[in-house]
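Comments concern the structure below.
The chains shown are only part of the set, and none of them has been moved.
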């Protein structure tokens, strides 16, 4: 890292900073410019050391050179990780599509959706049993009852199950049913929850927080991996910006950036990313063209009766057409969606 | 609420929507414009009904008229709530200042800080025992050991204690020590945690999320209040924007807006809001001039040795000068800081 001294820092102050850097175990290189003295510090840096140095008198700022993540980074592992979920591989040539309703509302609704998305070529089934909702007066999910319905759908269709966990206390219960945990955007920095799913071996779909930088997102992945679970799949689902025409701004360049910085696969959620079902198909095609390793899409047999996210849910027949057109784009970039 | 129909919606489609609105229990008023038909719907709306209507064929969009929060809103209660924490009242003429280190690092560090901030006129002591940190490799706090040190500081100085809780599982433990729970910005929409602190009677300092709208923030307060705990104090601590000169952008107009929309008191955190100790005093003065009902400020005896947030922590002597100048501003707006 680079320590930039304040203009006019005295020799004594510079010496103190150098002494401190050496105590911290850094090799030190001094450069004196006309207006600033900067000190290169080579060695193992930590967030503590950086903040302490930054708070040291005479120091203007610290410029880190290396990324703070290690296990999630491409320097740790250069080829794309392949992560298997109930026999489906993310990070390979196939681009698996996870589909299903926002929330499990009833046995009928879920089974009908499961059959329809299976027919259309979905690889995994999504459905929330525990729902984080902005309003305490909204439907909060069926809890374990919902998980049982999901298990029944898996039994019938063979589709593995992706479902959200919101409370560290529920990790064990959800883990008995889920083939992949989903960590929602609002929980991306719920570190207790990350650590808890990190203690399992169940794959984790880690959604990007609404205002999380790519760097913070990879640090959240680092929490899970460093706790022992290397099976992390990232999910771009739109970030919060000033634009109100779409629910969020789907940041597809994040897919490209993650592929540059990390070995983890990235999935894209065009449903939350746009908030409007009419926009989903085009953005799904764009995601795959940008190199996404998977998609997660909300599908509901009757969106006008959905207990959540109806406006962004596809009807099964629209989903089927989406799958076909996305497959065509996938093949244009050397991958495929429909087997 | 207002239902805006798509251009060219047929009579049949309009009739269906009206029928649906009546089934939902709404009174219906129809207005036919040249380019759009809009339907006024009067009655009890819920998030579900809104989304279902929005997903109904022929509907272009729904425009809600009323705010979604009830118990947190000014229409529920028009005068400012006064909330007492260990004998200190928020929402009255005094502007209490909460001060202390980001994290409890040791008995010595905390007790020294407690004495110094008490001397300078602080009303409550802050200090984290459970720390949510961006990196898994950073200091994560002393856990219950830290809570015991906080309790010792209260015993010695008489200052009530404000400390963060990050895991629903820890609410009981933390609640045995804390005079006020702090819910951090990253947990503002951790609904399991909100519900859990809502089951207690301990006051809650609810920080605004990094990218939370004022509306979402009040809905998070609604979670706590509707679970049974009316003792919620809001805390503006800066939002995430494109600006990088400051760590966050401290949104003081949120203080004014909350006072317009809600009866809950609002506290301001200029330390996280700016990320730079040099900016803290001026922004503390501005916060009080804008009408803030309290301040929360990070103070550390030796910021260059702090295990977290050193760059934004005030030394005790700087904190003391801050208190004096903030008191002068408070008196200019009819309030006071120093008794």
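Letters A and B name the chains as they come in the text, with residue numbers starting at 1 for each one.
In this text, a contact is a pair of C-beta atoms (placed from the backbone, for glycine too) under 8 Å apart; a residue touches a chain by one contact, two chains touch by 3 or more.
Computed from a predicted structure; not experimentally measured.
Trainee: To what total copy number does the complex in this file extend, with 2 chains depicted?
Mentor: Every protein chain is the same sequence, and the full complex holds 4 of them.
Note that only the chains that are shown with their structure count from here on.
Trainee: Using only Cα atoms, superpose chain A on chain B and state the rotation angle in degrees, rounded to the nearest 5.
Mentor: With C-alpha atoms aligned, the rotation comes to 180 degrees.
Trainee: Over in the complex, which chain A residues touch chain B? Could you list them?
Mentor: Listed in rising order, the residues are 46-48, 51-57, 68, 132-139, 166-169, 186-187, 189-192, 195, 210-211, 216, 219, 222-223, 226-227, 240, 277, 303-311, 313.
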